[in-house]
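I'd like to ask you about the structure that follows.
Every protein chain except one is present and positioned as in the full complex.
Showing chain A:
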Amino acid sequence: MDVSAQHDASSNGHVAEVGEIMQAIAEHKGCGTTGGSGKASCGSQAGQGDLPTEIWEKVKNHPCYSEEAHHHYARMHVAVAPACNIQCNYCNRKYDCANESRPGVVSEKLTPEQAAKKVLAVASTIPQMTVLGIAGPGDPLANPEKTFKTFELIYNTAPDIKLCLSTNGLMLPDHVDTIAKYNVDHVTITINMVDPEIGAKIYPWIFYKHKRYTGYEAAKILTDRQLQGLEMLTERGILCKVNSVMIPGINDQHLVEVNRAVKSRGAFLHNIMPLISAPEHGTVFGLNGQRGPSAQELKALQDSCEGEMNMMRHCRQCRADAVGLLGEDRSAEFTTEKIMAMEVKYDAETRKAYQEKVEEERVAKVAAKQEELAELAGRSSDIKVLAAVATKGSGLINEHFGHAKEFQVYELSTAGAKFVGHRRVDLYCQGGYGEEDSLETIIRAINDCHAVFVAKIGGCPKGDLIKAGIEPVDQYAHEFIEKSAIAWFKAYLDKVNSGEIEHVERGDAAIRQGALISAA
């Protein structure tokens, strides 16, 4: 998080009067940007506008439930739940490496007491950390004592932190009352199928009521329990997100049906994620050569489900011990050894003041976008292009091309700028070796984009990007992403209309597999 950039943002004259702020809050969305076609990219379509106040309060500063919030607010996971009760073909719990970033992987397991101290330490260091999740590395509800003890400790010491958990759903119906008791108001269920025939290809076995089940029978129990748990949660008003792993050839077409099934049972958000699969992970899918989807295959599936319900596209598939904004991982700063040595003072007032500042900055960003969007009004064109953005948060173009660990991707049309995903890339600046290969990796990752917005870029990569047909844009450095993207798109349309350039479609892009190298 670039604190200086935040201050720039809130002091550059965009901060509005209180009345205008309230108006802008009411207008801005829980998630995503004005898409113009169907639902917003995720969260609510028009913020508080179409959401009951109590739901808006739950999602507005939850980075996972609100795309718009994820630019500003951070989350952390504590790894208190090592045991699991099902086996998935995309998971291998044996493999653990500090450079590895994918679900189910974690470096240190914590006791509930250590976890509670870690949460307070992080909350004091990162005041925009608003959400604590328990996501594993196994299944939180296969470790119910540890999971709920952790929630209890945090609920008692830091009640302003939102609690959430992510589960495979097998034991969910048994724990819904306890979840409600600790005020856990966000639950994610991983649902990859509603057809046990398909489930049998994803889950080799489950352990349920003292027995190991395999094949169709295992998948049937799992899907019944997942859907029952989802219904029980939504009946109690607990917000549910459904995660689905897209596995080409196994459940890719079927996920449209999953989408319908979870929507009809009241799920709030659907997150379709690409399969992470490489032989070195040692998973069944990694070893048998099962591929993950391409960027355009993933986007096409997300687009086809979008008319049905809110889609999440900003998931970074983070580790069970991740700390920080989505897309960054500061867990190395908070190892058990460092935490136990820290003197932690939980200061709720400072956190509140800081978060109020974040809200101001957020409102300024929305206002800037509205202003720019107004100028697009009346334009009509069928042209849609993708643009990649290098950012380190706050909704600003504030990252150097060579330092970006990921690019956020926006779809630009006359309806505006819509967040549609992100692409992980290796660090381009790695101290002098393999640089050319890294640049090729980046180009492959954003090959479906017409432009890449950066705070700064060197001469060499600039030339190579232009050669690859991607326009490097650095003229909007440290400005708001959406406002800048819309301004660039307007100019692009003008150039197409005047015949100065010809609009050509771009190709597909690759979703990066393997380890995220920490920028520490």
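Rule of thumb we're sticking to: a residue touches a chain if its C-beta (ideal position, glycine included) is under 8 Å from a C-beta of that chain, and two chains touch if they have at least 3 such contacts; residues count from 1.
Methods note: contacts and distances are computed from a predicted model.
Missing chain, UniProt protein name, picked from "Nitrate ABC transporter permease", "4Fe-4S binding protein", "Sulfate adenylyltransferase subunit 2" or "Alcohol dehydrogenase": "4Fe-4S binding protein".
Among A:Arg93, A:His254, A:Lys369 or A:His450, only A:Arg93 touches the chain left out of the display.
Touch with the chain omitted from the figure is made, among A:Asn61, A:Asn85 or A:Asn447, by A:Asn85. Between the chain not shown and the residues A:Ala123, A:Ala142 or A:Cys164, the one that touches is A:Ala142. Although one chain is not shown, part of chain A still touches it, namely residues 82-85, 87, 93-94, 109, 137-138, 142-143, 207, 210-212.
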